[in-house]
Each structure stands twice: as C-alpha cells, then as structure tokens.
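Only a single protein chain was left out; the remaining protein chains are all shown in position.
Order of writing sets the labels: A and B. Residues in every chain begin at 1.
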Amino acid sequence: MRCGNVFARVAAYLVLSGMALVFLIPVAMMVSGSLKPDHLVLPEAGRLANVVPAKPTLDNYRDVFARVPFARYMANSIFITGTIVFCGLLVNSLAGYALSRLHWRGRKAVLTGVIALIILPLEAIAVPLFYEVTLFGWRNTYLVQIVPFIANAFSVYLFYTFFLELPEELEEAARIDGARPMRIFFSIVVPNSQPVFAAVAILTFLTQWGSFLWPLMVTHSESVRPLPLGIALFYTLPPLQWGDIFAFGVMMVLPVLAVFLLFQRWFVQGVASTGMKG
Amino acid sequence: MAAVEFRNVSKRFAAGTEAVRNLNLAIDDGELVVLVGPSGCGKSTVLRLLAGLEEPSAGEILLDGKVVNRISPRQRNIAMVFQNYALYPHMTVRDNLAFPLRMRRTPRETVARKIADIAGILDLRELLDRRPGQLSGGQKQRVAMGRALVRNPSVFLLDEPLSNLDAKLRAQIRADISSLQKRLARTTLYVTHDQVEAMTLGDRIAVMERGELHQVGTPAELYRRPRSIFVARFIGNPGMNIFSASVLRDKDGTWRLRTGNWDIPLPPEKLPRGGSPEALRSIRAGLRPESFGSAPEEGTVPCAVRATATEFLGHETLVYFHIPGAQVATPLAARLPGHMTLPEPAAELHIHPSALYLFGGDGILLQ
Partner (left out) sequence: MATPSNRTNSPALDGLRREQDAPTAWIFALPALAGLIFFVLAPFLLALFLSFTNLRLGSPLPLEFTGLRQYTRIFADTAFLRALQNNTVFALMVVPVQTALALGLGLLINQPLRGMVVFRTLFFTPVIFPLSLVSVIWILIFAPGPDGTLNSLLQWLTLGAWEPRDFLHDPRLALPAITVTSIWQGVGFQMVILLAALQSIPAELYEAARVDGARKRQQFVHITLPALKNPLTFVILVTTILAFRLFDQVQIMTRGGPNHATTTVMYEAVNAAFGSQQVARGAAMTVVFFTIVLTLTLVQRRIAGQERASS
C-alpha cells in the first residue's frame, strides 16, 4: 500500500497513536499507582491527569518486600520457567530430530501420536494430572511445577517441521565425514537451527512464565510459589493496598519487559512462526 | 581388480520411479570416470549409491572387490564434494577441513599437519580462519575439495562441482581439477550434465539416460563410435544431425543412402551386416556438423541444401539447413570454418560417405 497521500499517512499515525495510548493506559496506571501512596490510588484512578503522581514515593516497593517474600517468588519463577525452557529445548529438539531425520520403525506412529496430543491443553488434563502428582507425592514442590511441562507436543512439532526443511546436504556431508547421529545433531544441526530454538524458547517462556492455574492447584506454601500466584494472593491479602499491589506488578513485569525489549525481534519472529506452521 | 564396481545395480524410489536400472560399471584404480547425462537420468543417484547415502534396491556395489551394500558411509573411506559444497557454515575453513579427521580421532598434530598440506596444495592458506559465508564460489569449491581430500579417501566423488560457477571460472577450475586428479591418481567418479566437462576431464565417460547406461568408453570412442542416437546427439556441440533415410540397393548392385533429394553411395564397410531389406528401408542416419565441407574434396559427394539460418562465430560459421525434398522437422546443422555465406536458396555442401552413421529404428548403431 503506497501512501504518497499525506492525509492518509497522518490519519494512520493518528489512529495508531490513539490506539496505542488507549492500550497503554493500564500499564501507565500500574506504573503510576506503584509510585503513589496507597490511599490515593483508587480515588485518583478516574482522571487522566492523575497519571503523574504528585509526590512519587518508593514506599510501596519497600512494603512489598516487607509483606511478602517477593524475591522468593521471583527466584521461583525464574528457576521454574528457566528449567522448563532449557530442558524442553533439549528434550523436544532431540525428539523432533529423530522424527524428521532418522529412519526407524514406529516413526510414523509416534509422529501421529505426537501431533494428536498437540490439541490437549493443560486444562484438559489438569484435574487427572493433579490426582496423578498427588499419588506421586509431588505436591508443593518445584518438581511438580517443572517436570510435567518439559515434554511438549507442539514444541516437538515445531522442531520436526523445521528440521524437515533443513537442507540435508550438511548432514550427509557429516555422515560421509564419519560423524554419528548424536554428533551430527549437536555439532551440525543445532548450530544451524538458531531460529527454531529461539522461537521455541520464547514461546515456552511466554506460556510458562504466566502459569497460574497449575501452581494454584498444586502448591500451598510460599517457598515454591511463582510470581503469578504471588500477585493473585497478594491481592487477597488484607489490607487491600493498591500501591503495594502495583509495585508488585511493576517489579514482576520489569525484567521480562527488559528482556523483551532487547530481544523483541526474536520474540516477534518466534510468535509469528507459530502462525506460519498453523 | 577394479577399484569400484557396480553389478546389476538398480534403485527404485518409494514413488515407484526407477532411478537406476541394471547398472553395470567398473572403475579402475586411479581412473577418472565421468558420469554424464541430462537431468533426471539417475547419475546423482548412482553417486549417492556409491557414497552409501542410498541403498540399492537390487545388485551389488563393490569397493576393492568387497561388497559394501550394507556398509555405512563412514566406513567406506570415500569422500564427496557436493554440488552446493555443503560446507559447515558455522565453522571456519580450518574447522571444516579438520572435521573429518576429528571424526576419526586423529591426533591433533596430525590434523594440523594434514590441514597445512592440503591448504598448500589447494591454495587455501589465507582462507583458513574465514567462514564459508565469506568465501567466493571458487573458494568454497576449493575448500569442499580440501575437506574431501584431507582424509586420503580411496574413492573421490564429485557431484556437478562446476555447475554453480560462472563460465570463466568453470574453465579454469576444470583444468585445476584435471591436473589435481592426475597428480594424486585417486579413483574418481565425476557427475555432470555438461558434455564438455565430460569430454575434457574423463579418462572414460559413461553416458546415462533415464536410469540406463547407454555407453561407456573413452572420449574418442564415444565421439567416433557412438552406440546409440542418444550418445551421438549428446556428445558434440551441436550434436550429431539425425534424419530418416532409406538404404537401397541400386540396379548395378551399389548400396545407396537416400533421403529427400540426397543420394549418397555407401562404401561396403558401412553396410550393416544381416539387416533385412525392409528394415534398411527406414533407418536413421547421422552426420556430425563437422563433417560438412563447402568445397568438394577427394571422395566427397555434393548434396544440395536449403539454408535457413547462418550464425557467424568468428572462427567458424554455423549453417542451419533443410534437405530439399525431405520432411525434417528441425533444421540440420553444419560447421564450416571461417566466415561462410552460402548462396541462397540452393547451395551445396560436400560430404564424405565414410562420415555417415547408420542407426536402426531402435536407435542403436548398425554395424
């Protein structure tokens, strides 16, 4: 679409800017609320002019640390999500490679099975899984929040389709050079598959970072709780102090936002690639 | 004992296509055999079968007399240069060269020494720390050859190595490959679709079409005695002219070739042995473009032609013409030295009858 038309250009900018402002209101409220004294947050929520706090204060941030183990929540989230992402990359890429490049009896059956499992979201199996992990005795641990999510049918599928499209020549050259499949995978295929590893890492991260339902079901002590659960519980913890809650929110989102802004091209590419596969 | 041997090798793919049909081919130690044919003829499949990247559906592949059908590529001691070079893009040239040696757990000093040797032979010394992405086509080609040579393989496979290079570079590297192969005396199977490469590089040439081997022989053999119309047309540029003709016996006993208004007496040695007169009435005759002359010489026969186009190439002229009275769809070609213009519409070209080839209805040369 060519916009030699100045009017059309200005209109586009206006519309986009307008929408962007509307979109950013909740974010702005969160940030400004975190810097206001608690009793001012709700009354001032009504007017746009109040977005800029009259007397910005960091009290709320201090309060958060005093009232809840925020650092613990953050550490938990980082540990849990990080482990899921890292182990998931390893486990799912190996499976995707075996399905796409190796010849073995049962390959087709396994592939069909994996694809069939893609449509099972966590919610469909949360209840029986809850029962299952209770039987294992895994309730209220890190284990229960990590292990069930390492293997992921969709990730396997993403790796599978990506490896299918890799030109086979590099792997054939490596075979002739004398390399075995394990070596071919780690030395040749992985270094040349950065896009899919980035995409899967980011998608897994996005899904797991905000995980709420599962930790809610299976944890009951603060030592293993992740951030999303933390803020929900914080919200229900009397007294209801909005400033504190928003300070919690800002601290919760800031690291992720920073990472996102740094690597946003990867984020966007990763998300977009799911649509291409769909 | 041949270094490489294909015995009744066939390869059928899942889709049902038979890429290679009953191939019998032997390559001697130190020989460079060029496997040539149009795309889809199965030559790349033959190469991959030898490399162990594909398994034959039938037949046996032997290396040094040993059947290797069930032996994996890494144990076959062969090396391959891929059409797109297949250099590991994330490794430096040095690491690319080192990779096959490291796979065989070669000690580090040996690796360094071999890399230095190869880099010297192929002039890669300044490139060792670069990545494939920073190399030109010709440089990548040399690195690919280096990676193949560094292991000292017993058989060297090349898959259309020159097809990704521009014309000038192609000629130069063609010469390099030729001298390198002669110097190292390594058994080599070279695949290409370009008959010029085949003629210039090969000790012997194997011509394939649609999975079948038409003929194996030295360049001279293929040029002078093509066994089939396909080979006759494939070798040479332009290839041999093929046209329908009849061989008839005259009242006075001489055999004559007739097509259109042409009437050429056939010397006795040209006559096919044991051909029925009916069969001889409809054969296919062949004449190379080089065998036409613009002026009569000893033993030549004049033939009237109707020229349709002339191409002046500097050192020679290409004349396209029709045989008057004959129904030929495409014009024939003649190569005449120097700058020639033929009087139109009727002109005369001179042919020595011994330059004729006679092919049967099945396309095979009649002796």
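As a working rule, contacts are C-beta pairs under 8 Å (C-beta built on N, C-alpha and C of every residue); 3 or more make two chains touch, one makes a residue touch a chain.
All figures in this text were calculated on a predicted structure; none of them were measured in a lab.
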If you put the missing chain back, which residues of chain A would it touch? 1, 3, 9, 12-13, 15-16, 19-20, 23-27, 29-30, 33, 41-47, 90-92, 94-95, 97-105, 107, 110, 113-114, 117, 119-121, 123-132, 134, 147-151, 153, 156, 164, 168-169, 180-182, 185, 206, 209-210, 212-213, 216-217, 227-229, 231-232, 235, 242, 245-246, 249, 252-253, 256-257, 260-261, 264, 267-269, 271-276, 278
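Keep this in mind: only the chains that are shown with their structure count from here on.
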Could you grab the centroid distance between chain A and chain B? Build each centroid from C-alpha atoms only and quote it in angstrom. 58
In the complex, the residues of chain A that touch chain B are 167, 169-170, 172-180, 183, 188, 191-192
Can you check the complex and tell me which residues of chain B touch chain A? 51-53, 72-74, 78-80, 82, 84, 86, 88-90, 99-100, 103-104, 147, 151
